[in-house]
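Every protein chain except one is present and positioned as in the full complex.
So, chain A:
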């Protein structure tokens, strides 16, 4: 399905061109945009210039240090080749892979001439552009960025010490900064661009002329660089879970109630600063009963309600397979797009969850107690899970999930409450419930048992 927002009526072909010296948080922003847009089912891919540069250096047998010690020449052979290859990759992607979508050109794009050329070529290919500059003259931010790159960026994992990384990055910064021209509305007023100054203490927005671009701006403004935790849990086991029925608005089972007591303990033990915790639930009984004993401010969101199964609400999978065999099969074939008669699809759930994601990006110390399908969608956002897989992920009951959100990725830890519960997981092609035989669909991350504190990987 070609993606189009209502306001941008033609199928979108957009290239976000990143501009900025090394250690300005460019890759952080690129990967965040990829995460957000692909979660919204907009085909999005980031094309990294420095990966290409590394490859070219290797092929030509040039030493990176030699290049960065030389004087920057905009038309230097190696840099030119890098740019050509990256551009080619993008054009090829739009030509052969994604008929519409968003490509991210993650590079330095240091000079006006380079940007102008890039802009023209992309426009000539019918690709709309927006430049995104991460500008920074605050040394302390740059230092933090370098430390962060050292510990998290795969590009620098080959260096043994922090000092090596600092040296390497500083060399690069020196090399590019001689030629670097920052974006200004005076010099490049015709370009559509976003300029973030010192990680958004000042922002300049120029010609943000489409709805999608404004969405990207809004998203970037909601971003935090700070490492933080988000806590997730499914509701405790419900009566319907015991009976194998889907949907409904059932109360908790006896074991479910136990979990709601246990959850208070888990929160006390594992959530630092839990005195400032906020709890979000859906409007359905089973999540509210699960949150019942948590002494924190609570908010109920309709958007956190379980996927609406329409006419199949209250049935078991066996009954659905029997009553609506075509639907049952159609859903197994494309679980992400399949919409229950009179109900919702996973795509619909993602549409309504968007405000929740924005709010979660802007916040820390939140415990979200919600439902299997909704958790799959939230989890898919933070863990970058592809939409074909995410509806098939198993998210166990009676488990507190910790997402540790860092600049370059998210780490997940599962804290098990050790209260038995039925499995509500259904594999493709069967109507029987139960965990997958090979365990491949279980969410990743380490596991902590609530009793022993022992970490099981």
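Please note the rule applied: a residue touches a chain if its C-beta (ideal position, glycine included) is under 8 Å from a C-beta of that chain, and two chains touch if they have at least 3 such contacts; residues count from 1.
Rule of thumb we're sticking to: contacts and distances are computed from a predicted model.
Enquirer: Out of "EKC/KEOPS complex subunit CGI121", "Signal peptidase complex subunit 1", "Translation protein SH3-like domain-containing protein" or "6-phosphofructo-2-kinase domain-containing protein", flag the one the UniProt entry gives for the chain missing from this complex.
Expert: Hidden chain, UniProt protein name: "6-phosphofructo-2-kinase domain-containing protein".
Enquirer: From the list A:348, A:389 or A:435, which touches the chain that is not on show?
Expert: That would be A:348, which touches the missing chain.
Enquirer: Of A:41, A:89 or A:185, which residue touches the hidden chain?
Expert: Answer from the full complex: A:185 touches the omitted chain.
Enquirer: Among A:151, A:362 or A:430, which residue is in contact with the omitted chain in the full complex?
Expert: A:362
Enquirer: Looking at the full complex, which residue from A:205, A:264 or A:330 touches the chain that isn't shown here?
Expert: Selected residue, touching the omitted chain: A:205.
Enquirer: Kindly state which of the options A:64, A:100, A:141 or A:221 is in contact with the chain not pictured.
Expert: Residue touching the chain left out of view: A:221.
Enquirer: At which residues does chain A meet the chain that is not included here?
Expert: Output for chain A: 4-7, 9, 185, 189, 200-208, 211, 214, 217-218, 221-222, 249, 281, 283, 297-303, 308, 310-311, 339, 341-344, 347-348, 351-352, 354-355, 362.
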